[in-house]
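Let me begin by handing over the structure; questions about it come next.
Only a single protein chain was left out; the remaining protein chains are all shown in position.
Then we have chain A:
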Amino acid sequence: MSEALQAVGRTRGMGELIDVEGKVTEIAPFGRTLAELAHERPEIVGLTADMGRYSDILPFRDAHPNRFFNVGMAEQNLIMIAAGMSKAGKIAYCTTYSVFITRRAYDFVSIACAHSMANVKIFAGMPGLVNGYGATHQATEDINMMRGIADLTIIDPCDATELKQVVRAVADIPGTVYVRSLRGKVPVELGSDYQFEVGKAKVIREGRDVGVISTGYMSARARDAADAAAGQGVDAAVLHVSTIKPFDKETVLSFAQRFDRLIVAENHKTTGGLATLVVEALYEAGIMKPLIKIGLADSFFECGSQEYLEAKYQVDLPHFMRAIVEGR
């Protein structure tokens, strides 16, 4: 057996981020917050498609067993049932992995949910390259796909703090919402003063030299990389765009104006996601600046641990550092 093959760490809980080492974490922030919120909001129901354990919705099931429904491994039915329940007065929170929502149930999300502004809140597990089971489980184009659906809100939270705020906020966002959820031990990255607002990008680190525009947990990594880069004399600012749709063009443009060079980072392909949105907005506004994309190529990806995959596909901390410090 080659050395590369032997060098495996023990797997973390399925879908837990690698960025937990040495960080404060919270367990199952999605399900625990939903369980709390549902005490205040009797119209909330929770659904899963045989992914209750792996999507963290079990705290809700335990607290509200009569409002929890496991429809079995049937993602299309999950979304149709959620749409139907919302049309009968419920707010339907549903969970499975991102891939199975986006690829299998797309038509139903689009028509049964978004077109009717149905009160369906989709918490999609393991977005991007988080899952080690290869292309079948890696939702590396989910933003691209879901962006194509009119009237759908798309949110990519950074950490446990934001995810908890999002769980509450979506109950009051009209229509259908797609959230790239985080599971297991989720790191706490943002300060206690952070306040999620739908449709608003927020600067989470100030800086002078480079502007990083990022989303999801990549925003925390961008901040970590910026902190480290400061030691090498480069001062990077980080704009966290947690709502992908509607896209906060105004904040992104005024942020971009301030820097000579830009980096866009996302846990997604560099085609069709945040980078595409940013480039479109910049071009339309006549802003031309050097821009590096940190994200995934237009490809199918291998199986393996998150450490292994992120290094292989060049989205790990060293690549962030290189982009910030060396501009390549």
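Note that in this section a residue touches a chain if its C-beta (ideal position, glycine included) is under 8 Å from a C-beta of that chain, and two chains touch if they have at least 3 such contacts; residues count from 1.
Criterion: contacts and distances are computed from a predicted model.
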item: Among "Ectoine/hydroxyectoine ABC transporter permease subunit EhuD", "Transketolase", "Tryptophan synthase beta chain" or "PqqA peptide cyclase", the UniProt name of the subunit that does not appear here; value: "Transketolase"
item: Which residue of A:N77, A:S116 or A:T271 touches the chain not shown here; value: A:N77
item: Selected from A:F30, A:Y54, A:F196 or A:F255 as touching the chain missing from the view; value: A:Y54
item: Identified contact with the non-displayed chain, of A:R32, A:K90, A:K121 or A:H137; value: A:H137
item: For chain A, the residues touching the chain missing from this view; value: 1-2, 4-8, 10-11, 14, 48, 50-54, 70-77, 99-100, 103-104, 132-137, 302-305, 308
